[in-house]
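Okay, handing you the structure first.
Apart from one protein chain that is not included, each protein chain of the complex appears where it belongs.
Up next, chain A:
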Amino acid sequence: MLRRRLNRLFGRDERRVDSRTIYVGHRPCPATDTFIPPKFCDNRIVSSKYTVWNFLPKNLFEQFRRIANFYFLIIFLVQVIVDTPTSPVTSGLPLFFVITVTAIKQGYEDWLRHKADNEVNKYLVTVLEDGRRARKESEKIKVGDVVEVVEDETFPCDLILLQSSREDETCFVTTASLDGESNHKTHYTVPDTEKGLESLSATVECEQPQPDLYKFVTFFSLCVVSLRSLGPENLLLKGATLKNTQKIYGVAVYSGMETKMALNYQGKSQKRSVVEKSINAFLLVYLCILVSKALVCTTLKYVWQSQPGQEEPWYNQKTQKEKDANLYLNMFTDFLSFMVLFNFIIPVSMYVTVEMQKFLGSFFISWDKDFFDPEIQEGALVNTSDLNEELGQVEYVFTDKTGTLTQNSMEFIECCIDGFQYKNRDSSTELDGFCVTDGPVSMLQQKEEEELFLRALCLCHTVQVKESTGQEDWVGDQVDGVLGLDGEMVHPAELRGFIASSPDEVALVKGAMKYGFTFLGMESKNMRVMNRDKDVETYELLHVLNFDPVRRRMSVIVRSKCGDIMLFCKGADSSIFPRVRQEEVDRISMHVERNATVGYRTLCVAYKLLSSEEYAQADAGLREARLALDDREEKLMAVYNQVETGMSLIGATAVEDRLQEEAAETMEMETAKSTCYACRLFQRGTELLELTVRTLEDGGRRREERLHEVLLDYHKRAVQDPPPVKTRVTSWTSAKQDYGFIIDGATLSLVFNSSPDSSHYKSLFLQICQNCTTVLCCRMAPLQKAQIVNMVKNSKGSPITLSIGDGANDVSMILEAHIGIGIKGKEGRQAVRNSDYAIPKLKHLKKLLLGHGHLYYVRIAHLVQYFFYKNLCFILPQFLYQFFCGSSQQPLYDAAYLTMYNICFTSMPILAYSLLEQHICMEVLMSNATLYRDVAKNAMLRWSPFLYWTLLGVYQGLLFFFGVRFLFSNPALQDNGQVFGNWSYGTIVFTVLVFTVTLKLAMDTRHWTWINHFVIWGSLAFYMFFSFFWGGIIWPFLRQQRLYFVFANMLRSVSAWLVIILLILLSLLPEILLLVLRKPRWPHSRQVRYTHI
């Protein structure tokens, strides 16, 4: 407040820094001084990046910002500027191809965005202009316009609700497209604006746009009089949809790119896969090879030239310009020339192929019908294609329990009122043996307590009663209801649909209904509850102290008919217990603990009777906090905490959340190598290590000391006891003692935050975790989830982590892990939107990892290795040739071959392979989880396989070159005595190369579909055809007809044929031998062959 006043004092400019003033309907307020129409951005949504005009320059700039593209551009420029052996076309064409393909792809995507933008921007909306209604395109809405929105329309910009067609001055919206919550939310009009909108002149002073969807602080001032503070409940967000309300009027406060939705739309941080890191490492090696090759050649060249008569023999004089050039400059340009000559070793096409593979490959995931869930009519969703192969590398799986492991359809199981336990199973109250020891209290008191508890359940929530819109659903419900109750009379209220942001609220309200207390709904701030005697009780809802994951509780303040003001609070036990009396806690905590270990969701319910003074104080505090322009959240929190004290505990509830189908199986396969966090996986024989607040409070000593002790103790048991600690891989199969580990949020924060030794604790904790098959972390805040993920992610060996969750509280965890998976569950779409992959059910994870992940990893690993290999044996002969041509940078192959090798002759087979290969078929992969271990830890892209491929490339390169070299010791290779020249030499080498490299891939292909056949044999045929064609015509645009009939003449020579066959066979021989001698890696692949044939 004070700040605002100050701002006003110091004038407009400063105020504009953190707030904006809006004149409703652009009518200046007579009271204020001069009216300067403030400038705000228009309501155009621009998600596109380019326009027709700036597409080319901007896109090119963006593309060349990538270092690889830039590198190739430099090579190209060097070729243009310096006199280099190969024409600029050889590297310019592939680069052009890459750039064009990418530009087309991005252009297309941008075109789609333009289309979508236009759809939104050109949408017609009704705006009140000088009292008249005018149709306008949505993009023309200006801040301050009064906009009319009718039912089922989406809001064109962020609006402050001024007037609603509903009597109670509310409207309902659903924000399904914003945060995925499909329930109806109630929004309120600005109070006291009954005046006609046409004549309303008011100013709105609100914060500068900020992305937080749930935060909004504004002052609304009617010109002459009052000042109102508005909150998020008055703000209608762009993208939300109006429901259940005929029409509303609102004033636009944020428009276009300043709307909360647009501000929320931010690119996620890029996740990089291990494969990419491997590629970069390999590239570094190849870059070193490239540079050293160029250095060796440059040195050789000058050594050779220093011999007499070699640098400039009479038959090969330099031009005057070359003679005049500086020696060192010459050396440098020679070095550059060699770089250019050998630069094909780092193939520009690999990036294209990898990107295409990832892009196309991800379609197979979304196409997979096994991921299709008939319930929600959706299949898997791939948000990023960059991580396909990472799915095959997962070592640690973090799952959220609620909704992910479980179905998130809650059922009220039991409650415990003041120490007595009521079970839902048989609908009759039953005294549990447990409770008897507490001693029965008088029946009368118990009844009162019970009713209070049930009332609390009925009142303390934000559930809405669904109105009679969806008739068909009702029928369905009715049938279920009738059947479910075995012909018993169905209470009409049983048929009510409840909508809430979280399903356990519904479960609680339904649970209360079973005991006779029915929530009938809200009637203008009055909550109506039908009690056991079928009387309708009305309570005036005074305040809702919202739930949030930090407080982990919510409260309502209501006034009953008779004027009592009551506060009901429900929340997690850890957040309630400190706020109630200890003896009450003792009575109930046992039940809570027991229920929690069984796996129920537990909530505690407490209440407090507020005296009118207390209420007045709380009311004032709440109002003031809500009005606050700054630190509103903190202030609210403080008031909440102040109000929610000294309550008395009435009871606890337990809600069951059923496990998702096949969850156990899915998880069990995971434990093959990975550790599951936060899931119920304690098998019999699992020794439990518990680390919770309760275990820590035993001795009454300081928690930290105790923590230290316990950690050390567990560490000893878990890490040191099993004698061969390091043999973890085998230990999975052996009947070793499994450890389960439980830790709760509060303790975890101790582990992380206890200052000086925290790193020590962390490492202890981590070691314990890694030696347990299962770690259960309960009662965690979202941030703590991310912390755990982060800790494991950064631990030794940096294992690949996967987080899976369905709710907004899992988002931090999903974003933190290497791979984030969202479940398209019931808790909205927040998780799905932030995830890399989204699947409908947890059970689909199995196929995603074991099937798709494994295959993609094998595919891409092979792709990468193959690319390096094929370019090594492509360029090695060219390098060797330098020793025979006076290190003069003479290329061995013709420019056409140099250019086409990676683009046409050898690119398609590997692309087809990398999309279609199934070295083991899906079923075997899925049924045999141990196979997943074969590719774990980036097995196919480590240095030893890389070395193998490199050696293979070197071997073949040497073979190609020297085989032909020995053949050419007598170049008279035709039966008419005519001789072959250097281009024939290169063509023979190149032919051997293309065939060998393609056949090598053919040998690696384990899954020959017709596409593979077509592409592999087609590539070879294309090579033959192209060579004939290229050498068959005198090309007018070529300066030299180097290959004219070279290929045809080569084919006429028997010796050339023989050497080609010999060399191909010889280069593949070691590979064949290895294949035969190698232990069959995948033993079962044969048995299941029939499944695919």
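One rule holds in what follows: a contact is a pair of C-beta atoms (placed from the backbone, for glycine too) under 8 Å apart; a residue touches a chain by one contact, two chains touch by 3 or more; residues count from 1.
Rule of thumb we're sticking to: contacts and distances are computed from a predicted model.
Not shown: a single chain whose UniProt protein name, out of "Related to TIP41-negatively regulates the TOR signaling pathway", "phosphatidylinositol-3,5-bisphosphate 3-phosphatase", "ER membrane protein complex subunit 6" or "Cell cycle control protein", is "Cell cycle control protein". Touching the chain that is not shown, out of A:528, A:626 or A:965: A:965 (per the contact rule at the top).
Among the residues A:332, A:1008 or A:1025, only A:1008 touches the chain that is left out of the figure. Only one of A:24, A:283, A:839 or A:992 touches the absent chain when the whole complex is considered: A:283.
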